[in-house]
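There's a structure below that I have some questions on.
Yeah, one chain of the complex is gone here, protein chain that is, but the others are all in their spots.
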């Protein structure tokens, strides 16, 4: 038991297989990912890639083995999801993209065996997609979840959900939705928020539109979804009534970390491209790599990438040890979301006009990573929480015992 | 003669008319500007808006009066083009958008009366569009213009241009092109670069494709253009043979400043939206405007905007006085290009998920302003030039006289 | 009446005289300014330099002519104080250093003719120094002036002041002090804060210590001062009872701007040194000025300095026109305080080990400018105020009229 940075050999072997798979099977498919459809990769493309991943034994690395996944630790996921992230289509191909990947984790931790059989198993196999309906348009729940406006009331027979959700990623085409709603006291449970599983066919749930968005990498796009007297039976409750906010944390702590892993893959690819370009393109009588301001950009990105890797690895390891790592995951998320933005931005700059063209995927990366400073908790909200925890931690350390 | 920041009353009056025009006529037309067509506003939209601007007496503010423009000084342009820039369509509507606006200036300064009659007059009136073909794909002229690969040779009868240009903004649909080519010694003129006027119908010039690009605000998009034994007569030479690089400076010094003015308008609109949002949207029990981290973003943008306005105003005034203002325009361009990026980015962040949706134009602004750190001289190239001039200026100040 | 950046010829002539005076008389005296005494330049040095300045007709540029000063506008001061600021001793030599310079302004605006005769005239001539006692140690008034704890009560005969002040610049050796105290309702005036003039000999006022400080440029240092039943007569009231906070603004708006001017002089000198060094010192086979990362530092400083000059000039001009320029002075102060820090820091870095030695004054500059982000309103407080004003301005612009 001592500090050791040696990756597990099995993880390294798996990572190499993912690298080759992404290079040979996924990157070529990027041609089919049009930047400006607004609805992301098609389900047909997703299914084709996931079949290929399954053949290579790479499907669902984050899901437990008993549900059909590879059952990796978060420490191993850090290597695998980053490698997959080299292509915007990589996580989708391996079925470890948001929001499904987070839903797999939540269903594994909170759902009943029946719910797992019905919802989780086909999700892991890639037979279906899912979505997570929490965020609401202003003045509802955004950065401040306590502003939740969607409600569910028990009418003696069923729950009836009413409200409006938006930026629900992957809603169009999802077989089922986890919907977060505010619930009153019920059957001994206190008032709070509750999660409900809603099937796609439910007539009380309606996708009203696709929201055009800067990023375009998610199958099913970002949708606005209306719940209008949407009735679900008691067995649609996920976990216990009134514990929705706690479950949101169960989902988010690892979900924001897996997001970091995937996004770091994008940043690494951007930096690889910048290094290649700097070694090849000449200006002012020498390769770009000989120019000080280019060196500065390249070096700053090397530094950013190294810091990202370590912050993710540490938080993942803490979660693997059973810790909650609230501060560490927030630190990692905040830093990584901003660092990947910087790295991609520098890669664009090193490429000059080529960098902002769609001849290379850097512009697409730029569009894809910007929202990460807002998704999964805006940087400002994480900073507030990091600071408050640090002040409390320090006060506790100083108080008389 | 003393420092005076009072804007000219006529400029203020004109600015107010532009403000109302943009609000009432241009902003509503933004609905027709689809983010993802890749080819920018259509010519039909352009013509409709320019007719409206003409009716309001606002067309071609930068062009000399004798060619049909409003003949404003650069100092006045700073106010008017910024106001127009509040909408991505504003400069187009007023016919002071790139690349036409820069070409008007260059033709005014360098072209023969015949060339001005034939090319400049219809450009100012909005009858036609034009483009400027300088940049080349790697390994040609990008940040380092000395790498120019396109050549023109004199065959005793005509000039024959050969080469490949790219990121030629507005090429598709342009009535004529200014093409920069390397020329050997000719008729007493030394070897150097020469500018040629090439008509759209010339069979030796071919638009080979539209280059997909992060920004989408330019009519005619960004094109790749091939010159293949493209023959033009001696009267197609713009100015003198061999002086192309000097003319590029004639065009660029004011052109990069007018770019700053227009872009600053975008940033100002983004900040206005952020201020509105911060005053209205609540989180954590108060308006966003009461939260320290939001205040910091808003204040930093106020500071950035103020600095941009002054750097532009000063450089514009110097050029109006007949100065070359090489350092001042480079300083303004470098700072403004980066500052508008920061301001728009902060406005996105203040808006949260709304900011990255196309429900508001901020995402579009983000895409539009990023290339400005590359267009018209990458920030790195300007910094190199600013530093070298400063070192020389200082050495001169210290040398014995 | 139109935008004009031409400096007044008389100002230019005066600035040139200040430049020569600083170069020939002040810079040589820097040898006598020991970094680590903690009490700043001595009064003997101050008096010698001020005599020299008087002989050159340069004394008290900011004070009105009728009190013995040069009566410059703030616009002219921007040029003169910046030039003086090239040496840490320059403003002292010209008798336009803090806190005296701010006190001159306040006394000019608020004091009675008798008070002006007694206090202001000898201050302008350099016969005496003064100080301004507002800031208190925790938990008293710091960034938040409403936390003022020092009190003055009227006992029917005299005012009795009680409290503790700290970071009172120049207190040791000051002939008189302006003390800010909280006062109850009195003679029709509402409860509020009141300013009192306290003579050095008053036995109720005691300098308890010099506070060691990062900066060491102020004569008299930074002191802790205790008021213990400090009795002053009614004619010691400066202005009206209860209006102390308003007077603090009267003092601070121009005072923070003159601070910017002086500090900008330091930054300009640091940049001059960096430019010289970059042109002379070689590394990696070329002058530092040929290395990209050095060019980036030099260029960023050129940009920062240009922005500082313009933000100061504009705010100064607004105040000269009679405006309050609350937002503009706050913007200038916040940007300049941070920019001068960056410029000096870069100059240090360009100098390498030499830069952190006392062989050149850059280390001293670094120590001197850091506090400016805290003095005269911390950057955070200014940002809060800038943001709030901007939100209100925007809300007003949109409200129906």
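As written, the chains take the letters A, B and C, and residue 1 is the first residue of each chain.
In the analysis below, a contact is a pair of C-beta atoms (placed from the backbone, for glycine too) under 8 Å apart; a residue touches a chain by one contact, two chains touch by 3 or more.
Nothing here was measured: the structure is a model prediction, and the numbers come from that model.
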| item | value |
| --- | --- |
| Contacting the left-out chain in the complete assembly, out of A:127, A:246 or A:390 | A:390 |
| Which residue of B:294, B:319 or B:353 touches the chain not shown here | B:294 |
| Among C:158, C:226, C:356 or C:395, the residue in touch with the chain that has been omitted | C:356 |
| Touch list for chain B against the chain that is not drawn | 291-296 |
| Footprint left on chain C by the chain that the document does not show | 35-38, 135, 137-139, 142-144, 147, 166-167, 211-215, 222, 281-284, 291, 293-294, 345, 348-349, 352-359, 363, 366-367, 370-371, 373-375, 378-380, 383-384 |
| Interface with the unshown chain - residue positions in chain A | 1-9, 75, 271-272, 275-276, 278-279, 289, 292, 294-296, 298-300, 302-303, 306-307, 310-311, 313-314, 317-318, 327-328, 331, 334-335, 380, 382-384, 386-388, 390-391, 393-395, 398 |
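Note that only the chains that are shown with their structure count from here on.
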| item | value |
| --- | --- |
| Chain C against chain A, contact positions shared by both copies (same if over half, else different) | same |
| Chain B and chain C, separation of their C-alpha mean positions in angstrom | 41 |
| Mean-CA-position distance for chain C and chain A (Å) | 51 |
| In chain A, residues with contacts to at least two other chains | 291, 293-294 |
